[in-house]
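Here the complex is missing one protein chain, while the rest keep their positions.
Letters A, B and C name the chains as they come in the text, with residue numbers starting at 1 for each one.
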Amino acid sequence: MTLPSALAWGLIAAALGPVVTILAFVPALDAKALRLGGFLTSTIMAVISLGAGLYALLQPGSIPATTFGTHIPWQFHLDPLSGFFLLLLGVVGSTASLHAIGYFRATQSGELRRVLIPYPIFFSAMILVVLAAGVYTFMVAWELMALSSTFLILSASRAMAARRAAYLYLLIAHLGALCLLGAFILLARGNPLSGGSFAVMAAAQQSLSPWATQAILGLSLLGFGAKLGMVPLHIWLPEAHPAAPSPVSALMSAAMLPMAIYGLLRLDWQILSAPGIGWGVIWLAFGLLTAGFGVLFSTLQSDLKRLLAYSSMENMGLVLVALGLGRIFVAEGWLSLAGLALCAGLFQLLNHALFKSLLFLGSGSVLHSTGSVDMNRLGGLIRSMPQTTLLMLIATLAIAGLPPLNGFASEWLLLQAFLLAPQAASGSLQIVLPLAAAGVVFVLALSSFAMVKGFGLSFLGRPRSNFHAHEASLWERTAMGCLALGCVVLGILPGMVTNGLMAVGRLLLRSDALTLQSPWALTPISAQRASYLPGTFLVGITLAVILTFLLVWWRFGRPLRRVPAWACGFAGSATSRMQDSPAGFSQPWLRIFAPIHSGRLQTREIPEKRAPEWFVHFQDPFWHGLYLPIQKTALLLSKQSLRLQQGKITIYLLYAFITLIVLLAVIQ
Amino acid sequence: MILVGLLAWVVLGIPVLALWGDGKRGRRLFILIQVGVFLLAVALAERYLDLGTLTAFGAELRVDVLSLILILLNSVVGLMTAWFSASYWHTEVQRHDFGVARQRLYHAMFQSFLATMLLALLSNNLGILWVALEGATLSTVLLVSLQRSGESLEAAWKYFILCGVGLAMALFGTVLLYFAAQPVLGSGAQALLWSSLHQQAWRLNGTAMAIAFVFILVGYGTKMGLAPLNNWLPDAHAAGPSTVSAALSGLLLNVALYAVLRFKSLADAALGGDFAAHLLMGFGLLSLLLASLSMLRQHDVKRLFAYSSAEHMGLTTFAFGLGGPVATFAGILHLVGHSLAKSSVFFSVGRATQEARSRELADLRGFLNRRPVLGWSILLSVLAILGMPPGSLFLSEFLILTVSLEKAWITTPLLLLGLGMAFAAIFRALLPLLYGEGGGPCSALPLRGLTPVFLQLSLVLLMGIAIPYPLDPWMQAVAGVLS
Amino acid sequence: MTIAVLVPILKFLAAWILLLSFALLAQRRLLSLTHLLAWQGGTLALSTALVAVLTGDGLLWVSAGLTLLLKALLIPAILHRLLRRLQVRGDVEMTLNATSTQLLGIVVVVFAFALASPLAGSLPVATHGMLGIALASFLIAFLMMITRRKAVSQVVGFLAMDNAVFFAATSATLGMPLIVELGVALDALIGLVIFGVFFFHIRENFESLDLHWLERLREDQ
Partner (left out) sequence: MNAADLTVQCLQVLLAMAVAPLFAAWLQMLRALLQNRRPAGLSQAYRDLARLFRKESLVPEDSSWLFRFTPYVLFGTKIMATALVPILALDLPLAHAADVIALVGLLAVARIFQVLAALDSGTAFAYMGARREMMVSALAEPALLTTFFIASLLAGSTSLSEIARHAQYGALSLHPSMVFGATAFFLVLLIENARIPVDNPATHLELTMIHEAMLLEYSGRHLALLEWGAQLKLVLYISVGIAVFFPWGMADRPSPLALVLAVGIFAAKLLLAAPILALVETLLAKKRLFRVPEFAASAFLFGVIGLLTHFILGA
């Protein structure tokens, strides 16, 4: 196997997508055949891309753009950066597709087609985004990705809300794409069809005028930020992700959002090595803003999938923070630190791919089994679907950043990157770094709150409504099991990941910044500075727990007695309504952050319940502060322009007359 | 001589359809004639490949690469329109129980419309070009007013008066051109032949050419749907049968633009500077912005897409205004892509309006659920017209933006703005059209007629992925013709 | 005859055409509008004939005859007949009162002359200023179409515009190629026929030829 053949495999995987789509049009196939055929093929696609990505990641060096087509060049390449994202794509895609086989088991063929027609296209588009080596190729793949995902959002429900979400999503995505187009055009300068591959651009960037560079950086941040869910372009994200079927939500949240990170790295870092800490600080600031905003809103949600969607925002924000930090370090010339930050960011991305897709898939199984992901209805699933709950617990602990799971490892790296910043930081950084560090820490703490809320209220305690939940199907559990295993393994072997990322670091930092280390440990600089051995950690805890258990059992072991919960004397009479509602659970934050979300507690009548139930109604400040005004202005302008079309033919003639006269006068 | 044959065939079609153009027979004949046109056009292309530029009647008729591309385009779209018309017109006839005379009128006028446009493309004589365009206008007026309802009459009247005045201006411009050419080429037919003018263009009187070009631009611009002269466009598109709307957007606007381009190449040579280029860019940008603004609040589906035609023509005009090999290539590519996609849009939307018996977006809902095939045809054609990859419109818009940034970077944000607004407007209308609940009663009509949509869209797709062989060098060569 | 005699006459006719355009602009009664139109057509034919004499171009005689037949006789006759058949009576109310319209007309004329003056240099001596006059009457006709509120009067304006172009074609440029003129004439004729058909349809739809019936297709905000 060579690198070109890896690329070829990636393209083959991408080419499988349309095949499945066409297959989905065949009317003869029934639901079962469609489901198995479609999603198994998607799984195969994903596994292929996973393999190719892994190979490219571990294989040093990259291959130049290979071009197909005569006049319209379709250019592809493969290097460690693409490899990493291909790998990520493969991980999420394979598990999501496996899960989908179980998830859609009760779906009629008509509904299934709605998913199976865009789904493979979506996946192929993402593969192509990563493999694209030319402007046109990239933009085509990028737009296809947005388009197909839009119709995936609409595949679950075609209700007003879903349509609005899809509209908002594609509109913002398209505006972002237009910004990207601007950026790429600035970068390509000249006919992009004359084979302006990324490599060529990278070589030609010295001739860019400074303002052009700034414009490119700004436009691309806008463009990719729109896909990233970066504040204030995030408005679509919490609407779109919950609307989609859960495997798709997983794919969108864990694989599509990272595509934006890929774009930023590719365009603003690898192609365009812009000096100066300015943009690093901007990335840092936007990242922090996004993370804070996302985590704040995710604590307030009462819908599990919305909670997860907002938490994706938070994670992407953290990644952006890490990358911004990396840029700053590069600008300051501390390459090893830059490598550390970069590593932290990408590691975080990988982890997010693992646990966030696991969480979305789990929520999907919950939805399939109980018919709702509203935490006001859920509760006590740990008894009806124990295995799913266990897997979800692992994901929750991982995303809450608890050692020795993977989430903690990347957060640890990020914090180390902050702490190891030398004292010699220039003036502005002396303020920025500590504040940013504090902000990150706060975000992490808050996110663990959100996650505990999400898991605890839906899986623990007593059911808040009467439903008959059943354990997820074997397909689903297998998919989630793989992801959970991944969470644990990456947690135990963080060094393995950082070693794997060395090639990417070499590509982006143009030097061997990262030092090879044992797979079991994380020792960024030296064991003296900081070290973390999750393996020992895990063994230690397990030993301690088991020893305690055995000792206690051997010494005082007596059978337990199950009794009604005492509940300070309510014993027995306590109902499930005495548990906190989601709104109640996050009530302190609701109070503290009221100025931001201007949220209020409101009641809503529930048919099956006697008393009305409370829920939080809050509004996104950006929606009211930014989007509505823009919409108003546009409609107003449109009204004015329609005034021109006011029916009187004489007036129309007058337009022509005036135009003529004016032009004649001009040439006079 | 194949040019003559082609011309004769189409012209002959008119009386044939006028006599036997009713009922099934008429529809069949119509398709048959278009098939003939298509085959002849292909033969023409064959000949062109061998011999290069073709002429006839002592250079009164002339086919160079620009006109060849448009002739091919017209023949394809004409054929597809005829195909779609077969089922569409059948329904119309049943709906409004049109008599035999009306059916013949429809087919004959449609044929004469196609014929005059072909004449416009074939003729090398700018005077004949004008005559042909006037003829096209007259025949389309009758087509627009076909239903004889108040609305259609009003639309036709406005169309007639506005385009009539526009054409009068264009004629004046042509006269001025002749006036400027006389001293150089002497009086007589020579002084109106584009080919000979083009060789001597640099000797023409600058002032006269400037005035002439202004008249031409305003005149043909009216027909092309440039703002602020395009007030007839939404009315005519909305009032006429959808086949006519498709032909108007897909063919007539192109031919008008073609005329302007012919004059522009002369004006450029005569005036030296990029006076004409700037005019085109200005008008293009204005139309793009105004049209996309007007779309935002549109509730009539056919008006919506009529405005979108204005928007695309604006973009194309802008592209040709930019000039240069890349922009011109993009312009011609966009022209072709837009004709194919927009006619498909009008086919599918027209069928939808027939089924729902309404043009209001509020009544047209949820076609993807109710009528999957129709829904898909709407979806795909609208995506194509929105410039979604890998359709060819994406490529052309991409190129236009690129060049605009190079040559006039100040316009790029405006272009992006316009495109963004147009996208917002159309996509906003699209979603309920496909997925919306409710909507009025909907009579299921046979969907055979929708095959052309998919054929045309596959062409658009093909051109977005890899432009087929002879077309690619031809489109490249257009820049050479216009320079 | 010699140029010395003919050119002044030609000039006179040109002035006469411009005058007639003004008259059209001022005239309120429909019937007299058609008469004026006929007069203008006649003058046009005459000037064309003169140019034919000047240049000795045989084809111009044909176009002169054509003009006489079409613009002086046929078209006005058709219009006249239409008006009688449709019983269109009385005045045309204007969107702008007569005097200000006239003033506008004068401004337009000045503008046209200013525009055409630089071209005079390249004109054959016979046709100095003809282009300006043609342009002026073209714009005046345009103005007329803008200011009238009846369909018929708009058609008249349209035909006057046509005359202006024709005048430019024959007198200013000493005759376009015949084939073109034939085409133009043909189109004008067909156009008029269609107008006629239209009038009846409009009548049976709106019981009037007043334009305000034709102002319902608008973007209602």
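Please note the rule applied: a contact is a pair of C-beta atoms (placed from the backbone, for glycine too) under 8 Å apart; a residue touches a chain by one contact, two chains touch by 3 or more.
Just so it is clear, the structure is predicted and the values come from calculations on it, not from any experiment.
Colleague: I'd like to know which visible chains would be in contact with the absent chain if the whole complex were considered.
Modeller: The undisplayed chain, in the complete complex, is in contact with A.
Colleague: Of A:Thr137, A:Gln579 or A:Thr650, which residue touches the hidden chain?
Modeller: A:Gln579
Colleague: One chain isn't shown here. Among A:Thr536, A:Thr633 or A:Gln668, which residue touches it?
Modeller: Result: among the candidates, A:Thr536 touches the missing chain.
Colleague: So one chain is hidden, and I want to know which residue out of A:Leu36, A:Ala106, A:Ala161 or A:Ala567 touches that hidden chain in the complete assembly.
Modeller: Reading the full complex, the residue touching the unseen chain is A:Ala567.
Colleague: Which subunit A residues would touch the chain omitted from the figure, given the whole complex?
Modeller: These residues of subunit A touch the chain that is not shown: 379-380, 382-383, 386, 393, 397, 400-403, 408, 412, 415-416, 418-419, 423, 425, 430-431, 433-435, 437-438, 441-442, 444-446, 448-449, 452-453, 455-457, 460-462, 527-533, 536-537, 540-542, 544-549, 552, 555-556, 558, 560-568, 570, 574, 576, 578-580, 584-585, 587-589, 592.
The rule is short, and it goes like this: only the chains that are shown with their structure count from here on.
Colleague: Strictly by the touch rule at the top, which chains does subunit A share as contacts with subunit C?
Modeller: Touching subunit A and subunit C alike, sorted by label: B.
Colleague: Averaging over Cα atoms per chain, report the distance between subunit B and subunit C in Å.
Modeller: About 31 Å, centre to centre.
Colleague: Taking the mean of the CA coordinates per chain, how far is subunit A from subunit B in Å?
Modeller: The computed centroid separation for subunit A versus subunit B comes out at 44 Å.
Colleague: Residues touching two or more other chains, restricted to subunit C: which are they?
Modeller: Residues 115, 142, 145, 154, 214-217, 219, 221.
Colleague: Which residues belonging to subunit A are in contact with no fewer than two other chains?
Modeller: 639, 642, 645, 649, 653, 656, 660, 664
Colleague: Which of the residues in subunit A come into contact with subunit B in the complex?
Modeller: Against subunit B, the touching part of subunit A is residues 69-72, 136, 139-140, 143-144, 147, 154, 158, 163, 166-167, 170-171, 174-175, 178-179, 181-182, 185-186, 188-193, 634-635, 637-642, 644-645, 649, 652-653, 655-656, 659-660, 663-664, 667.
Colleague: Inside the complex, what are the residues of subunit B that reach subunit C?
Modeller: Listed in rising order, the residues of subunit B that touch subunit C are 125, 127-128, 130-131, 134-135, 138, 141-142, 145, 148-151, 153-158, 160-161, 164-165, 168, 171-172, 175-176, 178-180, 182-183, 187-189, 191-192, 205, 207-208, 211, 235, 238-239, 294, 297.
Colleague: In the complex formed with subunit C, which residues of subunit A make contact?
Modeller: Against subunit C, subunit A makes touches at 639, 642-643, 645-650, 653-654, 656-657, 660-661, 664-665, 668.
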